[in-house]
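What you see is the complex with one protein chain gone and the rest in place.
Labels A, B and C are assigned to the chains in the order they are written; within every chain, residues are numbered from 1.
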Amino acid sequence: MQVCIIIFKVLGDFPGHILPGVLFFIVALWWSIKNILKHVCKQQKRSSFLFTKEFFFRVEILEGIVFVGMSTVGIIGLYLVLGKRNQLPDKESQFVLVLHWHHLAIYVFFAMLGVTKILCFTISSLPVSLVKLMLSNAFFVDAFIFYNHTYGRTMVDTFGHQLLSFAIFLAGLVAFIESLTKSNLILKLLRSSFTMLHGMWFLQVAFILYPQNRDHMWDLSDHSNVMFLVSCFSFYYALTYVIIGINYALITWLVKWRLSKLCNSETQLLKNPEQQEESENEM
Amino acid sequence: MQVCIIIFKVLGDFPGHILPGVLFFIVALWWSIKNILKHVCKQQKRSSFLFTKEFFFRVEILEGIVFVGMSTVGIIGLYLVLGKRNQLPDKESQFVLVLHWHHLAIYVFFAMLGVTKILCFTISSLPVSLVKLMLSNAFFVDAFIFYNHTYGRTMVDTFGHQLLSFAIFLAGLVAFIESLTKSNLILKLLRSSFTMLHGMWFLQVAFILYPQNRDHMWDLSDHSNVMFLVSCFSFYYALTYVIIGINYALITWLVKWRLSKLCNSETQLLKNPEQQEESENEM
Amino acid sequence: MQVCIIIFKVLGDFPGHILPGVLFFIVALWWSIKNILKHVCKQQKRSSFLFTKEFFFRVEILEGIVFVGMSTVGIIGLYLVLGKRNQLPDKESQFVLVLHWHHLAIYVFFAMLGVTKILCFTISSLPVSLVKLMLSNAFFVDAFIFYNHTYGRTMVDTFGHQLLSFAIFLAGLVAFIESLTKSNLILKLLRSSFTMLHGMWFLQVAFILYPQNRDHMWDLSDHSNVMFLVSCFSFYYALTYVIIGINYALITWLVKWRLSKLCNSETQLLKNPEQQEESENEM
Partner (left out) sequence: MQVCIIIFKVLGDFPGHILPGVLFFIVALWWSIKNILKHVCKQQKRSSFLFTKEFFFRVEILEGIVFVGMSTVGIIGLYLVLGKRNQLPDKESQFVLVLHWHHLAIYVFFAMLGVTKILCFTISSLPVSLVKLMLSNAFFVDAFIFYNHTYGRTMVDTFGHQLLSFAIFLAGLVAFIESLTKSNLILKLLRSSFTMLHGMWFLQVAFILYPQNRDHMWDLSDHSNVMFLVSCFSFYYALTYVIIGINYALITWLVKWRLSKLCNSETQLLKNPEQQEESENEM
């Protein structure tokens, strides 16, 4: 029991669950935007005026740099937190260290994903599906570690972490299928939605385990709370589709609006000489 | 124990299991009819006289509207039943509320499936495989919730609900494979048969848990009943194939009969002028 | 305990495990022969002299008839054995009846497989992959029932039946993959080998549970026997490949030998007139 309290103090605190949740949510939202934009641009012929192929290439490299950066910040953060460990008794100190290794492993894999992304989009001889493979590896390792992360926790806490592991495992599975098949919008959106679910669930777990308001504390050993989490998880999953759907509508409308504006100015440019000719003819 | 009795009274009553069972059965039967009809029409060249492509398009949109409608009715029904909850003591009331959330999650996903169906068949830029994805999502969420729905139940009751979850999980798996591959009759019939099995099993569970005749009550804690359910489940699965097979035979015969009738009337139309010519020649 | 003894006496007796074992072994051997023959014939151009396409068609229909016949015999056998049940006390009688239903379900699915085979190869409008689907269904139902068949048995007995279920589950999985992909020799041989393993394991289980020689009885509750079965299972699996390999070598050699004989007689037929011409010229 004492161990648990200490873990929560040092590692698994409120911001420690909010931060990755927000990051995963942003990444997933960004992926859905990127892929919908690509899909819409493919359908609209004149979209090459707005976004060139080079633009998407640079975006991928930037994404890789961001992944590397975030992982590096995470690893540095771990070292800084590690300092506090010395105040703990020996046994607890060791246990906290083990949990630190878990987080480090996750950061390392996301850093490797970033490096792979940068390399694959700068060196042309490397196959691009390697990125998808590293992505699925990062997700699978994440799921593997969360699955083995729940020793000595209460029932609701354990179940919440198992669902975290489940969501990211599904995202990894979709990424693996993607690495084997041709580029497929459906699979990309599915991956985005599972990653977004992972992010949202991090936030939910944070509010369950560390309630900000003491009046709304959860009973972490009540089975009806586990059953409530099941429907919560489903509703969040539904929510990801609503968010992606709104995204889709907004992006389609935006691209069409920009294109129509562009066309108008072009046709005006084309009309002007004609008008001049006409006026010349009139003269 | 007392909790269980109350659940059965409010939520899990006899009509509460009969209704979804009948609905799933009808949906599955309708799917098998639709897909067999499509398959038979593709093979018969002149079938375009009977069913046009537009007809199948409109049918899909109608299906979407029906899904949305049924889910809305279900959600409204949940709110009406929710009123009765106030008569229960506090603890039971909370538990029943949790089970309500479970049912609501399932309705929400089937409503989303309906909306996706309507959107995908009206807006041409949306990929059609999105419908299959939402279908597999609805089925998977259904299976996920049923899997976590069985706390505090007797052995036979739990096993019955696990088989419900199993059938709908398999249907979801087939729908997911469908979303990745080309349109394939075999997979469509397989999906229909699993959905039909799900519907039939709902009916079976209803009759096991709430026997209409008190003389035939089941012993819900006897393991030999669990083993009996195993063979029951297999026989129902066999039955779905018999039903689909009879469907296939009937539809093939019907289409051929309608076509032959159509051809006869046409050839008569073609013959009549000839006969007139002949009679003219005779004159 | 008493229940177990009675089951063994009535249903799960020595011939009751030997018979299906031998049947599965023969079916698997036949499948490997058929598929290797097809493969060899495809590679040899002149093989159409030996085996025509019609021959393979008729063979498939015959296979279907054999499946239906064997299942019917099995179902009739169950009814005959059912008579003995009346001598048992009430509780045991019910349990034996439940196990009977299990066997009946398996027979029904293999009968359905046979019927599907006959229909698909006589009616051309039916897709042939339906046969593969029904095959995987029959295997999966078999695995599902064996998995839920082991209540109240000893450790070694349970493990033996779980391996039976495992082998046939894998065969079903391969058959399902086959129904989705193009005809593939590798998958067909893999399916044959798993089915053969299933048959062999039936024989092994028969000799473990009902030792003919009382001196070599197994201790059914010793865990080292479970570990021994693991390696046994692996060796049988290796054996199936040896058998299939010998089959392959024999069939290739036989087809080549028959073809070379055929060619010789043909070339002699062709030579004879030349010889006659030559002899005429000589004259």
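Here is the rule we go by: a contact is a pair of C-beta atoms (placed from the backbone, for glycine too) under 8 Å apart; a residue touches a chain by one contact, two chains touch by 3 or more.
Everything numeric here is computed off the predicted structure, so don't read it as measured data.
Undergrad: So which shown chains sit in contact with the chain we cannot see?
TA: In the entire complex, chains touched by the missing one are A, C.
Undergrad: Could you tell which one of A:L23, A:M70, A:M112 or A:L203 touches the chain left off the display?
TA: If we include the chain that is not displayed, A:M112 is the one touching it.
Undergrad: Which residue among A:A28, A:I145 or A:L187 touches the omitted chain?
TA: The missing chain is touched by A:I145.
Undergrad: One chain is left out of this view; which of A:L78, A:L133, A:L185 or A:I243 touches it in the full complex?
TA: A:L133
Undergrad: In the whole complex, what residues of subunit C lie against the chain that is missing from view?
TA: 40, 43, 177, 181, 184-187, 190, 223-224, 226-228, 230-235, 237-238, 241, 252
Undergrad: Mind pulling the subunit A residues that touch the left-out chain?
TA: 94-95, 98-99, 101-102, 104-105, 108-109, 112, 125, 127, 129-130, 133-134, 137, 141, 144-145, 148-149, 151-152, 179-180
We take it that only the chains that are shown with their structure count from here on.
Undergrad: Rounded to the nearest 5 degrees, what is the angle of the rotation that puts subunit B onto subunit C, matching CA atoms?
TA: 90
Undergrad: Centroid of subunit B to centroid of subunit C, CA atoms only: how many Å?
TA: Distance between chain centres: 34 Å.
Undergrad: Based only on mean CA positions, could you tell me how far subunit A sits from subunit C in angstrom?
TA: Averaging C-alpha atoms per chain gives centres 49 Å apart.
Undergrad: Mark out which residues of subunit C touch at least two other chains, giving numbers and ranges.
TA: none
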